[in-house]
Structures are given as structure tokens and as C-alpha cells.
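Here it is, the structure in full.
One protein chain is absent from this view; the other protein chains keep their places.
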Amino acid sequence: MSLMLATIIILIAVGFAASFARSRVKGLRAGGARLNSLPNYHAAYVFLWGAVPALIFLLVWAPLQAMFVEQAVLATPEGMALPDTGFRPAVLAEAKALATGEISSAFNSDARALAPYFEAAIGRYSMIGAFIAFVVAGLGTFFSMRRVGVNFRARNGVERWVMGLLVIASMVAIFTTLGIVLSLLFETIRFFNLVNPIEFLFGLDWSPQLAIRADQAGSSGAFGSIPLFWGTVFIGAIIAMIVAIPLGLMSAIFLTQYAPARLRSWLKPILEILAGVPTVVYGYFAALTVAPAVRDFALAMGLSNASSESALAAGVVMGIMIIPFVSSMADDSIAAVPAAMNDGSLALGATQSETIKRVIFPAALPGIVGGILLAVSRAIGETMIVVMAAGLAANLTANPFDSVTTVTVQIVQLLTGDQEFDSAKTLAAFALGLVLFFITLVLNLYALRVVRKYREAYE
Amino acid sequence: STDSVSQLSVVGSSTVYPFTTAVAEQFENANEGVRVKVESTGTGSGMKLFCEGLGIDEHDAVNASRKMKISEFEDCQSNGVTDIVELTIGIDGLTLIQAQGEEQLNLTSQQVYEALAANPYGGEQTAQNWSDISPDLPNAPIRVLGPPPTSGTRDSFVELIMEVGCNANPAMAELEESNEDEYKTVCTKIREDEAFTEAGENDNLLVQKVSAEPGRIGILGYSFVEENLDKIQPVGLDGVVPTAETIGNLEYPAARLLYVYIKGQHVENKPALGQFVAAYKQAWQPGGMLGTRGLVALPEAQRAEADAAADGMTTLTAASFE
Amino acid sequence: MNSPTEKLGAAERWTSEAMQRRVKQRYAAERRFKMFGMAAVGLSVAFLAFLLVNMATNGFSGFFRTEASVTVNFPASDVMVDPASLEGDDARSILSGAGLRGAIREAAVDTYGEAGEELFGGSAVNALTDMLVDDPDMLMREVDIMLPVTSEVDLAHKGDGSAAGEALAALAAERGTIDTKFNWTFLTASDATNPGEVGIWGALVGSFLTIIVTMLLAFPIGVLSAVYLEEFAPKNKWTDMVEVSINNLAAVPSIIFGLLGLAVFLNFMHLPRSAPLVGGLTLALMTMPVIVIAGRNAIKAVPPSIRDAALGVGASKMQVVFHHVLPLALPGILTGTIIGMARALGETAPLLLIGMRAFVSSPPTGIMSDATVLPMQIFLWSDEVDRGFVEKTSAAIIVLLLFMLAMNALAIYLRNRFEQRW
Amino acid sequence: MNDTNTTTQDASTAPATNGPPKMRAENVDVFYGDKQAIKGVSIDIFDDKVTAFIGPSGCGKSTFLRTLNRMNDTIPSARVTGHIELDGEDIHAAAMDVVQLRARVGMVFQKPNPFPKSIYENIAYGPRIHGLTTNKAEMDEVVEQSLRRAGLWDEVKDRLEESGTALSGGQQQRLCIARAIAVDPEVILMDEPCSALDPIATAKIEELIHELRGKYAIAIVTHNMQQAARVSQRTAFFHLGTLVEYGETGRIFTNPAKQRTQDYITGRYG
Partner (left out) sequence: MNDTNTTTQDASTAPATNGPPKMRAENVDVFYGDKQAIKGVSIDIFDDKVTAFIGPSGCGKSTFLRTLNRMNDTIPSARVTGHIELDGEDIHAAAMDVVQLRARVGMVFQKPNPFPKSIYENIAYGPRIHGLTTNKAEMDEVVEQSLRRAGLWDEVKDRLEESGTALSGGQQQRLCIARAIAVDPEVILMDEPCSALDPIATAKIEELIHELRGKYAIAIVTHNMQQAARVSQRTAFFHLGTLVEYGETGRIFTNPAKQRTQDYITGRYG
């Protein structure tokens, strides 16, 4: 009997038990008793206790069983004959697939011989697993059925299960964070075995060109990440912000303080569209329309070596993308300043702009700064615009018409360009990812703290 | 399931990618129900993915802009991928380009090396204009747009032009014997000032940039040159102007062979794979579909060998790497 | 201090000339400031308009293709196919081996002379195949049909071609008819290497499957954790940690999720590369925090008085949440979810790292089969050599933007329709 | 007992109440975090009386009222000590299910808070979650009875499907009272039920309280002393978390025993 079949049988049987519990409780109520919990709760209670532990057991059992089966198969003479290399798991997997009928013929010839053993072992162990699951389900059903009755607080029992579900759902976020840190950390540690972390973090020379492959030219690749981070900051935190901060801030001020309600209700969603446009579209726009324009402009200004992959083009487009982000953060911060401040200032005879400049803006400043930090963290993590429009040359330059490269561009290049897989170069992508993660983490945490603290101040 | 048997998966070089996709597309059109996925992962990680093992979920073929290395072959062997068929699909010429309408340049590998090396022959790089290198060359600033270090084209450029130019100096050839590391640095490191700019992997953009900027030289694969002859023209190298012909007979010095590797053991279970190889063979014949995409067909003798490998599914042995 | 004369002095102060001048200056400053604000909004809207118009004008022609007339005489051609055999499922396989390309070339030479050979390409073969499958009886007679020309001629006819293309277009116009038709193939076909034959259907299906996976995972998990955090979570270190990680995940660069997907789903769990399943999983992890945050805000906005009311008649906390709070918060949660989904739909960066940067020329058949998604298709096309891809890329962008706008409009509609003022 | 905690209870009023109290609070303290909001309050609430809680803003009236049906459990920082019983049962005992306690001790809030559902569903919600009815006819009956008792039936009987929030403020408040009645409670707690209403609606509610008296034990918080005088039989005066004085309404208003009560009633603060 397969575990799948066992699962279905358990679900059906426990379902029957639950509906039986339901009708029994209904009968009690018809008899005039005032129930503590509604019949449906009793049914759910029985179902949960009957089915869930058994299913959890099966879930845990499945990988265990796979392990047992594999050991059993390896203990056979044919199994022992297999070499213990990367080859073995593939053969085993295939033999198993053959045994379960997932595939009809094998790629590895050894797999065919092993299939019957697999079939036997799987049969044996699934019987054991199914039996235990039945016992667990039976016990669960039996004991929960016994509690069903007028005064039994089935609802509380069911709610505890739901609570468990809620807790598990909320832990997904923790696991994701953990997953990110771990998956980046392992590769980063391997990278730091090859490259000195000090050189990586503080080196001024990013030029992995020399270390693509062992047999290729040169072996002393330079992995100084400062130029990448400079490029990231130059594009995301400087150029983009020069565009986004004034436009976003003044837009927010206009929309909150001056625009009539109707106009505001139109303009706000329109601005939000800017944030909704996919970044690949911005990237295309930057590469095809903005970058040539910027270059032409630079040439017209007499700058001869203007790059068509200028920091300016990518930065400006990124800034446009960030405008609504800045404006909605500023909007929130301004809205959080109590209307009483506005009234207080107007009542003294200040004009609206004086009120904004001298009272509202200073009061909202911490929130606005927090919002800008969040915007910066978004900008430095942005990928597609820079992949499509920024350059690959790791220049340490402050000339906006020059080409710079960013961390995200390098991650994409390192992981999808031509390279050898286990080289320091590939691993460097993960190290860059980890550093980027920590930078945005610190920025975000700090910014969120600022924003929240600031909001609480007025609540 | 029967469905996955007719799904083929190809990974590997971005240089070979356009050729394989073209074959795949035609192949799918001709065979209802067959699906071919081509992913551009780069040759290195393509090899790694390819050698992971046998099985329905494993990749069936890998595109390569260079020959498989013995280390990769051994990796494959240890994972049970023992029957590997090497298909040499054609030649790609690494080309220097300039804008259409300018006077056609003619450079030698040595001149290119001297202009672009970080430390030509171990000395300091001082050349700013082409005329600094040789008085015959125009008195114009050196401005080259080249592939980034992450691309296979860069490898080829270093291997096919830079090292050749470097070796023209006998002292350098000696250096290779005595101090290999030093040699590599001197011969393959490219300057990083404004004379050499790394372009993106988007070769189409590179074409546009070069065509828009007289005096600029670009480096890319020959297939792109044919597409865009209205905008750009090839630069002659060592006296040979790259054309389909000069590349085909390997007269052009910077030509390279492109490969596709196939898992022989998969052919048995996936009949589609065998048909795919046949379709590929069809496509690389002179006048075949790949020709129209800019791939130069192999010379007669080599092509016969490749045809034989495709027909007979000749597998590689360790001996083939000697 | 308070004599009437002093008061009078005070009143005079407001009417003095210096004060009047000062007031004028203040009002001028006020107007300037307001103008700045208006200019900022105007500029932002102008950027948006420019972007949209730019894409629309570039991409509009991508929805059309040029067709030229040709007369094919099947009985006289090399095409030897029995019309009856085309009734079955394998009609296309049969036709693909039937030498249609040659037939078209011959017909073109007949109509346009030697140069006409270059007029039609693969897209014409595909179009003719479609016609024959629809109407096999065409094989029995001579037919006058319109077939799509090669991409080069197409571009020339649309006014942006090479010299050779121009010549061919002129030839076609002179000797036959050449016309621009809506390009249905663009909506029904999948990726191809020839810009004349490409379509977005495969990518759309891929996007659809991916987004379904994303939604099925992210929505329930997001809503449940929002409920937990907002309604049940005790104030302690653990809850703080959950909150911090959710807020942080919402702002983690999307490419980091790609690295996570690569390490966990591909390298560790060995799920198939390029599959909507993996794309969906990765995007779900990215979208989930957005839903949690939107969900929490929506739940927070449900007034406590509703909770009190339900508790007051003896509902349990869980009943309060599931009977009252969640239904009332639902519009807000949905708004946030749609916006999160729209973002996921347009996301490219993380998918680059999990094998979706692939050439897949037929629509995926399930969440485990090879696929690409619309934004990835745009990225791939933007990288293509052939100039014909420029308009196709922009056309695909138009489609993607239409989806975005529709989803955003839906979110705004929901927000306005169900916005509650308590 | 220290000075601030001394409460004046009328010995005189005790005989007027027949039988044991419906609810009894003894020495109840309530803390919000470290802050003590209620200090050693003891009060009895009787079946057939309306008890009014008065006192200046922030003195703890609402807090104390909410301890009586454990609504304070929902505030994480709140902590209650002392003994409270309903019909002699400890309401904090393990055997006491808080959900059922709240069904037995209903509550009406300051701002009318109907569910944003139909009038019918507003009333039916309580009986449904408690499983008080088994079919639609029974439910219809319960809804009608509850609305009748709350004096709302005639006004809404033709529009039971309309949303409860579409009613006027006073109607909404009566709807909330009907909703509380529908689960057949024993005690009804009202926290400033009229403070958001206009005078006419206020008069209606006061009338309703008159009618409900005797059927339910009623405790009402009000900041309007005239209202307390009009509707209640017993009045408790709170100040800074302590119960200053508790006794028969007439006496409290005419002849308070404490200076603080006197000051409050004459408008010295609040």
C-alpha cells in the first residue's frame, strides 16, 4: 500500500468519524441541552485530532522510509557493487523511479537491475508506515470522540489548532530570512577561503577578468569591491536621489497641502503608476532612449569620452522610478504631523508656505529622512535598470557621464556569464549578495526605526 | 511520463545560443509535441550542469564556445555520463569592427596587442593614438569597445589575438617557458583606461555604438557583422579581412570552432535527441540554416568528421584529450 | 500698556507701508512655492507620459505585420500532400516536411521575378501552414493569398529598413499588393529566433502559471501571518524578530531572492530549472511580506469597536477575527495583494538566476515544464541581434504595461469602492 | 482601609434589595502595566436595580465596568486582582468559560457599534455562535423578540435586511442593546450609552432602561449626573480609581457623605 493511498484512507475514515461526532452532538442539542460548542466544532475537533497527527507522521515517515529503502537496496549484492561517487545517487534515483513506474526505461543501465529490490523494499516499508499511521489516526479519533459532549469545549480545542497554523504561517518570514543568510553565508565562507576578506571589502580594484578559468590568462584576479559599491552608491544614492528627492518631496507637499481633493485623488494613483512599471521596462527605456540622449548631450557639451552607458542615464531613470516611493513616504510623514500644527501656525497669520517650510517640514523631517533611507535601500538593490543601462567597468569616478558598474550588475554577470562554476568568481557573487543584504538590512532597520519612532511621537 | 521524454534541455555558451535556438525552433516546428529548451548559462556552468548525471531531469546537451576540458570530462565520467558526443558545429570569427563609410583599417595582432595591453611586453602602456604604435596608422585616439571579462568572447579575444600578438615578440615566447605567470600577466592583461571600455553583453548595442562613433573600434563575433554590414565594416587582421570565406578556410587568424556536446546515453531513451542531432547536422551544412545566421561552415575535411560523429554518435574517450 | 492710543498704534502698524510691502513679498514667496510643487508633480507626470508614449509609439507597429500577395499553384508545385491526411492531429508535422518553403519561393519568383525569392521567410511558411490546416482543399487548386514578408521587408515597409529591404518592399508594391495587417501571430505564438515569427503567448502562459503559484502560496501565508501578528502575537522578542524579518524582507533587493532560490530550490531541493514552480516559489517569498504588511494595515484599520461588539456578545477572539475583522479587512488585503502580484508579475531580476533566461519556443504545459515569463521575454528580446526585435520588444512591453495598469486600476477601484470611513 | 480607600456604603439601602447580589466585586485592583487604574473597589450589583457609575474622566469607571465581564482580558497590559462573582460563581475560575461569561453579562458601548451587516444579522449573530436556535423560524422569533424588547421592532420591522449602520445613532444604540438582549444575558453593562446621542435619542434609551429594569441587572456608566439621577436606583461615585461613595441614588445626590462627592456633583471639577 502506498503512503498516498494510506493518506486518502485516513482522510476518508476520519471524515466519517467527524460527521458522526457532529450528528451525535446535534442529537444532544435536540434533546434540549445547551451546548458549550457548536456541532461543527466537535466535528472539526475530531477531524483534526484524527487526521493531522497521522498526516504529520506520514510526512516525517516519507523521507525516513526513503532512507531505509535505500539502505536496504544498497545492502543487496547489486547495490554493493555500485561505486560510491556522484554516479550512485543518480542510479538509485532512477531505479526508484523505475520501481514506482514514474519512468518506463532507464538511462543508467545499472538502474534496471536495482529496480526490483526497490520495489520490494518500498512495499515493505510503506506497509509499516501505513500501519503506524492508521494506529495514530485511530487513537486520535478514539480519544477525541470520547471527549465530544455537551460541556466539552471543542471550540477552544479547534482554536488551538488554528492558532498553531497562524504561528507557523508567521514563521515563514523567519525561515526565509534565515534561508537567505545561510545560503549566502556558506558560499561566502568558501569565497573568503580563496580571497582575503580585507582585500574584498576594502580593495580598490575590481577586475575579476584575470581569473575566469584556471587555465586562462593570469591567476591574480582582483576582488576589491569598493568600486562596485561606489558605483552602486553613485547611481542609487546620489544621482537617483538628486532626481527623486526634490521631485518626490515637492510632489508630496503639493498633493497634501495645495491640491484640491479631486485633483489629488487623480494625481496620486497616476504617480503610483511610476512605481508599478516593471523595472525591465525602465531598463529598456534607459538603455534605448535615455542613454543615447545623455550621450548626445554630453557630446554637445564637448565631453569627448562620454560613455553611452553612463551612470547618469541609469541613475536618472532609477530616480524617476523612485519618485512615487519618496512622495508617498513624505506624504505619510506630512500627514502624521497633526493638523493642529498647521492650524496653530495659520492662526498666527503665517501663509501656507511659511507653515510648510517652518513648521510642518521640520516636524516631518525625521519621517522624511527615514523614508528617503528606505528609498535609497530600494535604489541600491535595483537590478534590471542597471543591468540593462549601466556599464560593466568598475570605475572609481565621480563623472556622471562615465560608466560605472554596480553590485547587482556584477552578481548577474558573475552568475550568468561564461565562467567556471566553482571559481572564486562565482562565489564572489554570493559574497556581494551577502554584503548587499547586510547593507540594505542595516539601512532598512534604521530607517524603519526612525519612521516608526517618529510616528509614535504623534500618536 | 512520456511527455518529458520528448523534452530536450540544452544549456551552455551564450555564443552558441543563437545557433542552437535556431535549430531548436526549426526542429520543434517539424516535430509536433517536441520541446527544446535552450538556456544561456555560459560554457563553464553549462558544463557543470551537463555533467551532473543521467536521467530524465538532466540536461541533454551543452553548447560550448571552446573544447571540453579534461577536468570537465572526468567530472562527467564520475557522474556516470560516460558517452559524450562532440559535435563541431562551425566556425565563429572574432572580428574587430568600425563604422561603415570610414576608410578600412588594417591591423596586425601585434599592433592590437601593443595598443590594448596593460603592460606591453612588460613595459608601461603609453600609447594614446594609433599612430603612437605605428606611423602607418591614423593619428586618432585609441578607442576600443570590448567584451566584458565575463563573456566567452573576451576569452577568445585574449587567446586568439592578444596572445598571438604578444608571442610575435620572441622574448615573450621565452618568457612563457621560464615564468608562465609573468607571461600571462604581460600578454593577457588588458588596459583599463578610457582606451578600452567594456561594453555590455548586448552585442547589438555595441554595433549601434560603433556605428554612431567614427574612430571607435568594437570587438564581437562574426555573426553580428554579417547582420549589420549596412552600419559597420570589419577591420582587417594580419592582412586578412574577415569574410565567410576567409573564416571558413581558417585563413582569418581570429577564427574559433564552436561545439555542442551530447549525452550519448540519453539518445536511447529520448529518440528526440537523436533527431535533434540529425537536424543540427542538416543545419551546419554549407548553405544550411546556420550559414544564414552568420556561422561559418567548417572546411570540407573537418565537416566530414563532424558529420560522421553526428551519424555514428562517436563518443569521446580520454584519449581524445591528449 | 493697554491705553487706546497704543492699540491704535498697533493697528497702524499693520497698515504701514513697510508692512504692506512685506506682505506682498510673502505672498509672492507663497506663489513661488506652490509653483514649485506644481512643477514637481507636472514633471513626474510628464516623465510617465513620455515613457508610456515612447513605448506605445515604438511598439505599436509591432502588433502589425506586412503581407504581400502571392499566387501559389499547389497542383503544379512540388507539394505532394493528400488533403485528407490533414484532418488528423499530425497535420503540422506532415506539412513541415512537405516543402512549403520551396513552393512559396517558386511562387514568389513567378510573381515578383528573381529578387522575389528574398521576399518571404519562415513566417510565411508558418502562415501558409495555418491556412492549409484550416482549409486543406486549398491544396487542390491555385490560390491567391497574402503571406507575411520577411522581417527586413516588414521594417522597410514600416519605414525603418535597410536599403535591400527598401528595394524589396518597392518591388512588392510595384508587382503585387503589399499591405499591413494586424499580427495575430504576435499574440498566439511563442519565442522564436526570427522577429517575424515571435509571439508572447508562451511567455504569457509562463507568467500566468508563475503568478498562480505565487498567489496560492503568498496569499494564505501572508494573510494568516498578518492575522497572527496583528491580533494574537504576544509582545515579546520572538514577535519582534518576526516583525523585523517581515519588514526587512519587504525591502530586501529582489535579486537576493534570486540567490536564495538558486541556493535552496535548485541546488538544495533539486527542483527543475526554468520551471514556473521555482519562479513562483521565489516570487512568493518576495511577495509574502508585502501582503503581510498590507494585511496588517487593513486589519489595523478595522475599528476596535467592532471587535468589542463581537466580544461583548460572547464571541471568542478567533471568531471575532474570522467572522468580523477579516471580512472587513478583505478589500484592503486584496488591494495590497493585487499590488504585490503586479510587482511579482513584472519582476525579472530573481528569475535571471533560476534558469528562466532561456529560449523556450512553446508554451509551458504545467508548473514543472520549461517556461519563461513576459518580463524575461522582454529582457531576452532586448538583447537580440536582429533589428526587427526592437518593435517586438516594445510591443511586448505594451502588453506587460496593460496588465500592470489593469491590475493597478483594479486595486484603486477596490480601494475606492470599499474604503471605509469608520 | 486607608483614607482614600474608605468607601461609604449605605446601610440604609441594603434592606431595599431583596436576595443576594447578582454580581459582587470584592477588593478589585486593576493595573495597566505598572499603573493602577482601580484601587480596592468592592461593589454589589442587584438583579432588579439599575446601578450608575459616575465620576470625573479617567477615574476608572469604564475600566471597572469592563472587569465585570472580563472584557479587560483583551487588553494585553491589563491585570485584574481581587474577587468578582456572578451568582456566587467566581468569574475568574477555570471552570468559567469567558466566552459564556460574556454571553451572560452583556455589554453596550459608548459609541453605537453595530456590525456592518444587516439588522437581522446583527441580532442573529450572538444566538448563532452560541447555538441558541436550531432553525430559521426560531431565529426569526429571537430576532423579533429582541428588537421588541429594545423598542426598535416597529421602526425596523420592514427593513431587517438593511445594514445596521444605516440607522440613526439612537436606533443604532438600541440595536446594540437588542443584540445584547438576543443572547439572553443576565446582566447588561452600559458604558456611557447616550454620550454620542442627541437629546431625543437619549430620552428613548433612558426610557428603555426603565423598561428593562427588573428583567436584567443593569450597570450604567455616565458622565451626566442628571442622567444618573434619572435612571438609576443606586449610584457609585469613583475618583482617581477608588470608589468614594456607593449608595442609593437619591441620597448620593441630595446628601453625599463625602466632600469629594459633594464637590463633584456641584461641578467643581470634571
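Just so it is clear, A, B, C and D label the chains in written order, and each chain counts residues from 1 on its own.
Quick note on the criterion: contacts are C-beta pairs under 8 Å (C-beta built on N, C-alpha and C of every residue); 3 or more make two chains touch, one makes a residue touch a chain.
This one's a predicted model, so the numbers in the text were calculated from it and none came from an experiment.
The chain that is not drawn here is touched, among residues D:100, D:118 or D:224, by D:224. Set against the missing chain, the residues A:77, A:101, A:260 or A:302 yield one that touches it, A:260.
Across A:309, A:354 or A:382, the single residue that touches the chain missing here is A:354.
Shown as candidates are C:19, C:46, C:140 or C:269; the residue that touches the absent chain is C:19. The missing chain lies against subunit C, touching residues 1-2, 7, 10-11, 13-14, 18-19, 22-23, 26. Taking the complete complex into account, residues 260-261, 338, 340-351, 354, 358-359, 362-363 of subunit A touch the chain not shown.
Definition applied: only the chains that are shown with their structure count from here on.
Distance between subunit A and subunit D, defined via averaged C-alpha coordinates, is recorded as 49 Å.
With centres taken as mean Cα positions, subunit B sits 36 Å from subunit A. Residue numbers of subunit D whose C-beta contacts span two or more other chains: 99-100, 129. Subunit A has residues 155, 287, 388, 416 in contact with two or more other chains.
A list of each chain pair in contact follows: A-B, A-C, A-D, B-C, C-D.
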